[in-house]
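A single protein chain has been omitted from the complex, and every remaining protein chain is retained in its original position.
By written order: A and B. Residues from 1 in each chain.
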Amino acid sequence: MSDIQTTNQSILVVGGGMSGITAALEAAEAGYDVVLVEKNPYLGGRVAQLHQYFPKLCPPNCGLEINFKRMRINPKIRFFTMAEVEKISGEEGDYDVGIKISPRYVNEKCTCCGKCTEVCEVELGNPFNFGMDKIKAAYLPHEFAFPMRYVMDPSIAGTEEGKKCHDACEYGAIDLDMSETHFDLKVGAIVWAAGWEPYDASKVEYYGFGEYKNVITNVMLERLASFNGPTEGKILRPSDGKTVKTVAFIQCAGSRDENHLPYCSGICCLASMKQATYIREQYPDCDVSIFFIDIRALDRLEDFYTKVQEDEKITFIKSKIANITEDEETGALMLEGENTNTGEQIRMNFDLVVLATGMVPNKINTAPSPNVSCDEYGFLTYDPEKAGIYGAGCVRRPTDVASSVQDATAAALKAIQSIARR
Amino acid sequence: MDKNTAVYICTGCSIGDALDIEQLKENGTEDFTISYCKDHPFLCGSEGLDLLNKDIEAEGINTIIIAACSQRVNYDVFNFGPDKIVERVNLREQVAWSQPPKEEDTQMLAEDNLRMGCSKAKDTELPEPFQAEEAYSKDILVVGGGVAGMTAALDTAKAGYQAVIVEKEDRLGGFLAKMKKNVTLPYKELSDTGVEELINSVEEDSRIKVFTSSTVEKVSGAPGLFSVDITSNGDAANERVGAVIQATGWVPYDANKLEHLGYGQFKDVITNVEMEEMAAAGKIVRPSDGKEVKNALFIQCAGSRDSDHLPYCSSVCCLVSLKQATYLKEQNPEALSYVLYKDVRTVGQAEDFYRKAQEDGNVFIRGSVSAVGESGGMLYVEADDELLGEKVKIEELDLVVLAVGMVPRSRPEEVPRVKAPEDEKDADEDGMIEVEQDSGFFANSALNLEYRQGPELPTLQYGFPDSHYICFPYETRRTGIYAAGCVRKPMEIARAKDDATGAAMKAIQCTEATAIGMAVHPRAGDMSYPEFNMQRCTQCKRCTEECPFGAINEDEKANPLPNPTRCRRCSICMGSCPERIISFKNYSVSMIGNMLKAIHVPEEDEEKPRVIALVCENDAYPALDMAGIKRMTWSPYIRFIPVRCLGSINLIWVADALSRGIDGLLLMGCRHGDDYQCHFMKGSELANTRLDKVSETLDRLALESDRVQFVEIGITDYDKIPGIIGEFMEKIEEVGPNPYKGW
Partner (left out) sequence: MGSYDPSFAKEVFENVDFGDEIKMCMQCGVCAASCPLSLQMDHSPRQIFTLIRAGKREEVLGSQAIMLCTSCYTCEVRCPRKIPVIDVMHGLANYALKHDFVPRKDTANFGGKFWDQIYRIGRIDEKDLSRRYFFAEGIIEGIKGLLGFSDIGLRLFLHKRIKPLPERKIKGIISLRKMLDKAEKMRGRGGASV
């Protein structure tokens, strides 16, 4: 791996989510040499965890499949999973980048036969499903994982359990001696597309996330709605696995809030509307309430808002919910707020509450930091004086998938320009 | 090439446990010329690959059939270079993992799969990339010299390519040049528009050629080979370019249609565009008497988010009004602006500017306007104040600003009408009918493409020539032609710039791919292209009409004139052709036809029906793999054949299969309709319409129409696969065996 050859005519893309994959492919399909690094054991990032996209309600895996196919046949792209950038030095047209690869404990011989999972008895919270279910410590991250290869959790690598998995593999694919490796790359430009983290909802204390089981976040609901999620796609209450009759969405759960994220996360209104359609599809009798400050559905996405409003069972209530209390016996949640259109006090009970949590950008975290500009919230800004490293997607602004892809396509050209200037 | 074919069967991953390999070797290859048929317990491992490479080297094997896992995995492992044909036969996900082991039916399935693979390999040739006789151009034409157009040209140039801008006005700048200030990242205060610097950089860049007071008269040719006729100040010019960016911008919504808001009635009711121009020109005053403006009211969504006017949100008007309220405040610190809004849409970091506007003391009223009037020379506005819960009147207003929205310049005032087909029900007295929005005849003139399917980019709802896709916003229906900026959706300046840079990337990429004969998205990397056997063409025009990308022109005798560099290789033309004259080196009507024939059809008394599923290789095929990975099971009587797109299905396959005694055909494709998922736009829809015509064929054969069915299946619908197949098999059982068995 350390013998990977790159030059100052190569482009490094950091982050294998939708933005990173796009930036890498667009540059490579124009004939440029690209290296993509991703910290997860699979590519696809956050969109791989989504059930559907708004407004078309189509599955993200469809577009990912096309992109993975583009990668498979393109010799100009090399990619590394479980890889992180450790250091960046140099300047536009001449960067030295240090990459760290964490051990996967499964090598290229893996055929995905699943024998290791069969014998493994140690279970972990499934990171792909935000810990809502368990996964064996030797596992395939998810069915659509690309590259399709198993991974072993470090916690069992040096144990008897690890050895058991090793012995079960007929193909010699489990390598318990793998260790962290490091290598350096020389590149001419860098696209930073490391994506975002959901804002920690437990910080909005009065919503009881982490304390009340039936208060979940929007990203968790995506997993609940997905067939490859913890409930095989049935949206059920985490507390008791029961079906739901009333669901509330709380918008701006942390966003547009100077105590948390002062900016608007841009996508949560549409995400909640989309998720309301998931619920309505599964439960024809379920009442959905969306509590909001302003509904922000730009451009033709307004049509989706119009469509969702037509559903009589979906109610939009202008109110920032101020409090949630749980009925310990039933797990039901009582929401309190003020309907600001009527001035009436809201005290409503729900089976499930979904917090529309916002986006926190994944900043460049190498020390020392390279020469880039950020705004006060940590989003990368474009400064022509500091060319060479370009943000793409949600590291620049909280935004939806289509805009991230546009942005990543633009970042690919900026990176090419940095190379062309040499 | 002279084929030297070998078959390699992997027995790992439970394949060896599920099948009788020796029997498979014999029965699966019996009708084909095969040099070897070998098996190996771990073909993708180093020993297995050594075996393969040794045979390739020593025995000159150049056509390799790998009967193992799905083609979706180990693609890199089983890649033996561009001069080898590799055919993958799925024995794992779709056989060993989804069927009971050591059953006769499982064995027969594997044997059919292998025979189909051998047949396909026999008919596959290595693609030879298309090369035009003329030289390719990698220059980029940019239509429109506003912020998006200038950015696209500049970013093209910075990457080392040449650009040509055609701008209809006498100078560059577009709407940006009319603006006083901009509000953009970090959204703390107003900033300069930077238009002069932008214009200067464009004009000073030797790689950019600028035509002002110019229009595009005609674009003929195809990607890499476009010839552009330009009228410039009355003179004719011609440029050869490789790709095109349409950045023709927007026009404000016609405020004359907003009479209910007092426009045209009161002089001091103006639009946000008029406000901007007044601010840029100097002082903001009351148009009626030139006096100072102290109190102003902005009516948001004036025409936008309104089903009678523009149903969509124009995205920028909230920020624009906040910006203009800031102008007023800067002009007179005592000035007060009211903003009457539906929702304040300051998305992302722009929320900071909302805060700034609040700090400035502007008054935000959530509600809808009920009347605009005048009293004593001052305006007043009546509104339902939602948050106050009462009707209110805001008086003593010097100025009312209507935040009118953006209309793409592509959108025509009136929907153009064309001559309707003869039996069209909706035609008017003159036999005319409105053109569809997604036809190339809908949009206002900008590119004047010499395309059989119309002179402009097809548009989506409301006349935006946008992409239909979330994951591929630059997926265009005219290869090599990309829309950028506000013509494709309402967006603020920062976004329009990014969009333009992205479009420049796609345009450059298209010229690079075209030059080496490679397809662009979504079949990027495909080196094949359609070839037409013109001697047998009957001029039926189906291919020219059905190509979703307008790739095929027609001559006056209705002969198709293919433009291979416009082609996206979906093969819909191949499916449309009743004479079967269109084929690819590695995909053809006869190839799939022969695969169908390679399936053994048991006699009726064996009670083993045979059903063929033609599946979309992007969505349905991976879904089948997923179902296999999940160890779901389904009927062993069904055979899957992946196709490039369901639109490439030629009806002859249906007729051939049924006349050979196949009991049923299932077409598994993407969702169609408004939210279609087919990346070739109309593929699955076409397959569905063609199926309607199949009933004629079935009638002729005296067969039941239930035998052929189309199902929509998304890539993540794998949980539904056993059910879908089960239902269809039940139906086939009800209908009974195909009477043509054994013929």
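What we mean here is this: a residue touches a chain if its C-beta (ideal position, glycine included) is under 8 Å from a C-beta of that chain, and two chains touch if they have at least 3 such contacts.
Quick caveat, the model's predicted, so the values are computed rather than measured.
Colleague: According to the contact rule at the top, which chains on display are touched by the left-out chain?
Modeller: Within the full complex, the chain left out of view touches A, B.
Colleague: Which one, A:Thr340, A:Thr366 or A:Thr381, makes contact with the chain that was left out?
Modeller: Answering carefully, the residue with contact to the hidden chain is A:Thr340.
Colleague: Which of B:Lys138, B:Arg366, B:Arg610 or B:Lys682 touches the chain that is not shown?
Modeller: Considering all chains, including the one not shown, the answer is B:Arg366.
Colleague: Return the single residue from B:Val202, B:Ile394 or B:Met491 that touches the missing chain.
Modeller: With B:Val202, B:Ile394 or B:Met491 as choices, the missing chain is touched by B:Ile394.
Colleague: Looking at the whole complex, which of A:Thr7, A:Thr181, A:Asn323 or A:Ser369 touches the chain that is not displayed?
Modeller: Reading the full complex, the residue touching the unseen chain is A:Asn323.
Colleague: Touching the absent chain: which residues on chain A qualify?
Modeller: 206, 252, 256-260, 293, 318-323, 336-340, 343, 345-346
Colleague: Give me the chain B residues in contact with the hidden chain, please.
Modeller: Residue positions of chain B that touch the missing chain: 295, 336, 338, 344, 354-355, 358-359, 361, 363-366, 382, 385, 387-388, 390-395.
The definition used in the following text is that only the chains that are shown with their structure count from here on.
Colleague: How many angstrom between the C-alpha centroids of chain B and chain A?
Modeller: Chain centroid spacing, chain A to chain B, equals 24 Å.
Colleague: In their shared complex, at which residues does chain B touch chain A?
Modeller: 12-14, 42, 44-45, 69, 72-73, 75-77, 155, 158-160, 185-186, 305, 311-315, 343-352, 355, 386-387, 389, 460-462, 464, 466-474, 489-491, 495, 498-506, 508-509, 512-513, 520-522, 524-525, 618-619, 622, 626, 629-630, 670-671, 675, 677, 679, 714-719
Colleague: Given the complex with chain B, which residues does chain A contribute to the contact?
Modeller: Answer in residue numbers: 18, 25-26, 29-31, 47, 51, 53-54, 56-67, 69-70, 72-74, 108-109, 111-113, 143-144, 148, 170-172, 226-228, 232-233, 256, 262-266, 294-303, 306, 318, 340-343, 375-377, 379, 381, 397-403, 405-410, 412-414, 416-417, 420-421.
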